[in-house]
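Structure, as structure tokens:
Missing here: one protein chain of the complex. Every other protein chain is in place.
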Amino acid sequence: MQHTFRLIIDCPDQIGLVASVSQFLADHQATIVEASHHTDQQTGRFFMRHEIGTDKLALDHQQFVEAFTPLAEQYDMQWKLTDSARKQRVALLASLDSHCLVDLLHRWHTQELYCDIPCIIANHPQLKQFADWYKVPFHWVNFKGQSKEQAFAQIATILDEYQVDLTVLARFMQILPDTLCRQWLGRAINIHHSFLPSFAGARPYQQAYDRGVKLIGATCHYVTRDLDEGPIIEQAVKRISHSDTAQDMVRKGKDCEVTALAHGVRYHLEDRVIIHRNKTVVFA
Amino acid sequence: MQHTFRLIIDCPDQIGLVASVSQFLADHQATIVEASHHTDQQTGRFFMRHEIGTDKLALDHQQFVEAFTPLAEQYDMQWKLTDSARKQRVALLASLDSHCLVDLLHRWHTQELYCDIPCIIANHPQLKQFADWYKVPFHWVNFKGQSKEQAFAQIATILDEYQVDLTVLARFMQILPDTLCRQWLGRAINIHHSFLPSFAGARPYQQAYDRGVKLIGATCHYVTRDLDEGPIIEQAVKRISHSDTAQDMVRKGKDCEVTALAHGVRYHLEDRVIIHRNKTVVFA
Amino acid sequence: MQHTFRLIIDCPDQIGLVASVSQFLADHQATIVEASHHTDQQTGRFFMRHEIGTDKLALDHQQFVEAFTPLAEQYDMQWKLTDSARKQRVALLASLDSHCLVDLLHRWHTQELYCDIPCIIANHPQLKQFADWYKVPFHWVNFKGQSKEQAFAQIATILDEYQVDLTVLARFMQILPDTLCRQWLGRAINIHHSFLPSFAGARPYQQAYDRGVKLIGATCHYVTRDLDEGPIIEQAVKRISHSDTAQDMVRKGKDCEVTALAHGVRYHLEDRVIIHRNKTVVFA
Partner (left out) sequence: MQHTFRLIIDCPDQIGLVASVSQFLADHQATIVEASHHTDQQTGRFFMRHEIGTDKLALDHQQFVEAFTPLAEQYDMQWKLTDSARKQRVALLASLDSHCLVDLLHRWHTQELYCDIPCIIANHPQLKQFADWYKVPFHWVNFKGQSKEQAFAQIATILDEYQVDLTVLARFMQILPDTLCRQWLGRAINIHHSFLPSFAGARPYQQAYDRGVKLIGATCHYVTRDLDEGPIIEQAVKRISHSDTAQDMVRKGKDCEVTALAHGVRYHLEDRVIIHRNKTVVFA
């Protein structure tokens, strides 16, 4: 994997902006591996992602940040410079279903997903086996015998201890409290087992069965206070028919869940997602 | 096109049913071109469609119906026997958008859709040109200058005069009154420009844009009193991204609308759709 | 899971055939859970699959076979009656890539795939870890230091010892000798990493990259003597663009490989696939 810096910019659109950034990059011998631009015509907001090869680059990370700051201030940017070599620390939260968890673990294990997975947390003990196989610490937070508040406080503590960058709800079947939603804004990704906004809430496959749709799907989105209403990163669908029972849909839908979540997490880890209001720009 | 009868059966499931029907067919030298079965495990309802070659068949249509009636009564069937040679009479209702209308006309013209199109009705005069090209009588029912009730009464009269079997709402932008919905139950097909149940109601692409979904779609369904809630026949989706405006979605979605509607109409005309409660069995 | 027998029939089409089979089933109180028919119009061959609930059935497996045999002979059937409770014994062959192997193991572990996996064989030792986790005996057959013939003889011996019903080549990168292809006809499934017949042979993603296609895919097929030419069971594709390197295609294609193979194996295990000449009937 080539070593790169990723320069992510989110600012008001204006003439000269791209020129200034490009000039800055050229002045410091940055090779542009990948460049993506988007202007939201409705809000006049501009988004830019550069993946910059570091081999000829005259600046290290800190120098880049320092040198770039005046420009960023001039254009009123929200921005960040990330280092492709730095592994984000990703916690996986799960319940009983193993398909998303195991898929993410395998992609991480084979280095398809470039990150660290310091811990797995679940509200049931059954998935411990998979954590053990992949040698990832497993924390069972029992939601019975304590209040939901207490249980989530326990989870928050664990995540803090592991200094987690991103929390992935890999079919974690507990609704996060508002405080955590706010605290993890933009740093918690969920997979919902329907093509949202259809079938938000509980038992989406049963809802889909009852409604008689001809497609089922899954939605990977950021967690927000409004359940199943957060910014969507990725969606996948699959054709079904009258001969599929709700049970068949559960089975078939898993393939959608697995791929939508894996793509969403990948995009996030590669700094390809920018949240804009309640939507996302995804430089896929 | 091979001449066939289509035997459509909808009845309580029970042992011996298929044997009796198959034996009846064998007794009368019916060649089975296509056979489809489905049991709804939840309701215990059984659905069967046979496409029967008539070349060796010992019965004509009326004789078949008479001979089969006792069996149908014994098993408490809702059933019909249709003749593939009989063209259903399909009225097209439209407004201003031409893509679905023109697509259906072309498929009809090239005999991909086997039916008659005795008339086109629209609440705007602009699409007359296409009707003229295809030599189909065009009726402009002006919704301005009269009550909605009166306008729909006018439409109902026209459809009656043409002895229409099926009414297709090819992006017809007026909501049908309850009386017509009831009267046309199972004989009126609509195309809605979203993957229902997402974005029911007005301006679905704008809704999709505002929600930031990554897929848009279209839904072909039977018209019922509850707007956009009727039994779904077919759905299609298409991937979009943040770079698509609501306007782009309108354009891209048309391909979904066109194919979902064309498939739905085709399935209906070939007697492949059975409505069961608020869902469909589609022997595609 | 409901206990069923699966009656699979492949014979010349003729009037009375379905009636006879249906009558036989009714006579013995068979509940038909699922019934599928297909006539190949070109060859006049008829294919039928019945999934039969055994709860009311008056015959056990052996009695069914005995009772049905005269009928089968009368209609010159190739046929079998399988028992859904009997787990087929499936050997997995792999090399270095783990995605298909791990996916199948997980689906088996969670009982999505109903079978036994008595052994994993690989021509490299690296994947042993996964076999160990799932507690499946792992056999490393080293293709270096012995002839290809000897190595395959070793594999054949292992498969015989485990009394394997089905061999799945889960990205096993060795070409099977003719003798084994013949011996395993209809009992060996491969996943090829292209949408065949495009890019048969070696390095299909590189071939796809060089040709500049806009879709990549995977093909699940039965192994035959003619490499990558066997009957196709399932195919999957994925959209790519000019910005994808051959390396990206390798990564993205894995999702196609995994799902196409999993579906193909599932169809086979549920007796949904009938090979007809060099094609398949798949009652999915």
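The letters A, B and C name the chains in turn, as written, and every chain counts its residues from 1.
One rule holds in what follows: a contact is a pair of C-beta atoms (placed from the backbone, for glycine too) under 8 Å apart; a residue touches a chain by one contact, two chains touch by 3 or more.
All of these numbers come straight from a predicted model, not from anything done at the bench.
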| item | value |
| --- | --- |
| Interface with the undisplayed chain - residues on subunit C | 38, 40-41, 195-199, 211-215, 217, 231-235, 237, 241-243, 245, 278-282, 284 |
| Residue ranges of subunit A at the interface with the undisplayed chain | 15-16, 18-23, 25-27, 29-37, 39, 56, 239 |
| Residues in subunit B touching the chain absent from view | 34, 98-99, 102, 106, 110, 112, 133, 243, 251, 254-255, 259 |
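Here is the rule we go by: only the chains that are shown with their structure count from here on.
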| item | value |
| --- | --- |
| Contact graph of the chains (line, ring, star, complete, other) | complete |
| CA centroid of subunit A to CA centroid of subunit C, Å | 35 |
| Inter-chain centre distance, subunit A versus subunit B - centres from mean C-alpha coordinates, in Å | 41 |
| Where subunit C touches two or more other chains at once, by residue number | 34 |
